[in-house]
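Only a single protein chain was left out; the remaining protein chains are all shown in position.
And now, chain A:
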Amino acid sequence: MKNTLPSEDHLGEVVFVELPEKGVSVSKGGSFGAVESVKATSDVNSPISGEIVEVNSKLPESPGLSIGSSVETPIMAPLEFVINFLYIVASLFVDMKINSSPFEDGWMIKVKPSNPSELESLLGPKEYTKFCEEEDAAH
(Lines give C-alpha, C1' and ligand atoms only; values in the text may rest on other atoms or scores of the structure.)
Protein backbone atom coordinates (compact mmCIF):
# COMPACT_ATOMS: atom_id res chain seq x y z
CA MET A 1 0.00 0.00 0.00
CA LYS A 2 2.96 2.34 -0.11
CA ASN A 3 2.76 5.41 -2.30
CA THR A 4 -0.75 4.71 -3.37
CA LEU A 5 -1.73 8.30 -2.83
CA PRO A 6 0.25 11.24 -4.08
CA SER A 7 1.16 13.30 -1.05
CA GLU A 8 3.36 10.69 0.51
CA ASP A 9 5.61 10.99 -2.48
CA HIS A 10 6.07 14.64 -1.75
CA LEU A 11 6.82 14.55 1.95
CA GLY A 12 8.42 11.19 2.48
CA GLU A 13 7.84 9.00 5.48
CA VAL A 14 5.88 10.48 8.33
CA VAL A 15 7.64 10.31 11.67
CA PHE A 16 5.43 12.49 13.85
CA VAL A 17 1.94 13.91 13.80
CA GLU A 18 0.76 16.80 15.92
CA LEU A 19 -2.97 17.42 16.23
CA PRO A 20 -5.06 19.98 18.16
CA GLU A 21 -7.61 19.47 20.96
CA LYS A 22 -11.27 18.81 20.42
CA GLY A 23 -13.39 21.97 20.63
CA VAL A 24 -10.77 24.23 19.09
CA SER A 25 -11.92 26.31 16.15
CA VAL A 26 -10.11 26.28 12.87
CA SER A 27 -10.27 28.79 10.08
CA LYS A 28 -9.99 28.27 6.37
CA GLY A 29 -6.31 28.32 5.42
CA GLY A 30 -5.16 28.34 9.04
CA SER A 31 -2.79 25.77 10.51
CA PHE A 32 -4.26 23.25 12.93
CA GLY A 33 -1.41 20.81 13.27
CA ALA A 34 1.81 19.57 11.79
CA VAL A 35 3.17 16.54 10.04
CA GLU A 36 6.85 15.73 10.39
CA SER A 37 8.70 13.69 7.82
CA VAL A 38 12.36 12.73 8.08
CA LYS A 39 13.49 15.96 6.50
CA ALA A 40 10.68 18.43 6.75
CA THR A 41 7.96 19.90 8.90
CA SER A 42 4.72 20.78 7.19
CA ASP A 43 1.86 22.71 8.65
CA VAL A 44 -1.46 21.11 8.06
CA ASN A 45 -3.91 23.80 7.15
CA SER A 46 -7.65 23.53 7.41
CA PRO A 47 -9.44 23.83 4.11
CA ILE A 48 -12.60 25.07 5.85
CA SER A 49 -13.62 27.04 8.95
CA GLY A 50 -15.40 25.45 11.85
CA GLU A 51 -15.12 23.68 15.17
CA ILE A 52 -13.13 20.51 15.69
CA VAL A 53 -15.62 17.95 16.91
CA GLU A 54 -13.35 14.93 16.92
CA VAL A 55 -9.60 14.27 16.83
CA ASN A 56 -8.09 10.94 15.86
CA SER A 57 -6.19 10.36 19.07
CA LYS A 58 -4.50 7.23 17.70
CA LEU A 59 -2.26 9.25 15.41
CA PRO A 60 -0.29 11.39 17.88
CA GLU A 61 0.05 8.49 20.29
CA SER A 62 1.75 6.33 17.76
CA PRO A 63 5.13 8.06 17.34
CA GLY A 64 6.32 7.30 20.86
CA LEU A 65 9.74 8.73 20.28
CA SER A 66 11.08 9.17 23.77
CA ILE A 67 14.58 9.51 25.09
CA GLY A 68 16.27 6.23 25.67
CA SER A 69 13.54 4.15 24.18
CA SER A 70 14.23 2.54 20.91
CA VAL A 71 11.36 2.31 18.55
CA GLU A 72 11.52 -0.57 16.15
CA THR A 73 9.93 1.24 13.27
CA PRO A 74 9.13 4.87 12.74
CA ILE A 75 5.50 5.66 12.74
CA MET A 76 4.00 5.59 9.33
CA ALA A 77 0.48 6.41 10.16
CA PRO A 78 -2.24 6.52 7.61
CA LEU A 79 -3.58 10.03 7.63
CA GLU A 80 -6.60 11.40 6.01
CA PHE A 81 -8.68 14.45 6.15
CA VAL A 82 -12.27 13.61 6.73
CA ILE A 83 -14.42 16.66 6.85
CA ASN A 84 -17.96 16.77 8.08
CA PHE A 85 -18.18 12.99 7.72
CA LEU A 86 -18.93 13.47 4.05
CA TYR A 87 -16.13 15.23 2.28
CA ILE A 88 -12.95 13.34 1.96
CA VAL A 89 -10.72 16.16 1.05
CA ALA A 90 -7.21 15.00 0.72
CA SER A 91 -5.35 11.80 1.18
CA LEU A 92 -2.22 12.85 2.95
CA PHE A 93 -0.21 9.81 3.78
CA VAL A 94 -0.90 6.20 3.34
CA ASP A 95 0.71 3.03 4.44
CA MET A 96 1.57 0.87 6.26
CA LYS A 97 1.95 -0.75 9.62
CA ILE A 98 -1.13 0.44 11.40
CA ASN A 99 -3.74 0.29 8.80
CA SER A 100 -3.94 0.03 5.10
CA SER A 101 -7.41 1.49 4.99
CA PRO A 102 -6.86 5.23 5.39
CA PHE A 103 -10.43 6.05 4.66
CA GLU A 104 -11.52 4.29 7.83
CA ASP A 105 -8.77 4.89 10.39
CA GLY A 106 -6.37 7.35 8.85
CA TRP A 107 -8.22 10.59 9.32
CA MET A 108 -6.88 13.50 11.38
CA ILE A 109 -9.79 15.65 12.50
CA LYS A 110 -13.48 16.01 11.93
CA VAL A 111 -14.77 19.54 11.59
CA LYS A 112 -18.26 20.96 11.97
CA PRO A 113 -18.23 23.66 9.31
CA SER A 114 -19.27 27.15 10.28
CA ASN A 115 -19.59 28.20 6.68
CA PRO A 116 -20.77 25.24 4.59
CA SER A 117 -20.36 27.18 1.36
CA GLU A 118 -16.59 26.82 1.76
CA LEU A 119 -17.01 23.14 0.99
CA GLU A 120 -17.76 23.97 -2.61
CA SER A 121 -14.15 25.00 -3.22
CA LEU A 122 -12.79 21.61 -2.16
CA LEU A 123 -11.75 18.76 -4.38
CA GLY A 124 -13.18 15.28 -4.16
CA PRO A 125 -10.79 12.30 -4.14
CA LYS A 126 -10.85 11.86 -7.91
CA GLU A 127 -10.26 15.52 -8.62
CA TYR A 128 -7.51 15.59 -6.00
CA THR A 129 -5.68 12.67 -7.54
CA LYS A 130 -5.99 14.25 -10.96
CA PHE A 131 -4.73 17.57 -9.60
CA CYS A 132 -1.67 15.91 -8.09
CA GLU A 133 -0.88 14.05 -11.28
CA GLU A 134 -1.07 17.25 -13.27
CA GLU A 135 1.11 19.07 -10.82
CA ASP A 136 3.69 16.28 -10.80
CA ALA A 137 3.74 16.30 -14.58
CA ALA A 138 4.42 20.03 -14.51
CA HIS A 139 7.73 19.53 -12.68
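Note that a residue touches a chain if its C-beta (ideal position, glycine included) is under 8 Å from a C-beta of that chain, and two chains touch if they have at least 3 such contacts; residues count from 1.
Everything below uses one rule, namely that contacts and distances are computed from a predicted model.
Only one of "Run and tbc1 domain containing 3", "Exosome complex component rrp4", "AP complex subunit sigma" or "Aminomethyltransferase" fits the UniProt record of the hidden chain, and that name is "Aminomethyltransferase".
Residue positions on chain A in contact with the hidden chain: 7, 9-13, 15-16, 18, 29, 34-47, 65-74, 89-90, 92, 121-123, 128, 131-132, 134-135, 138-139, in rising order.
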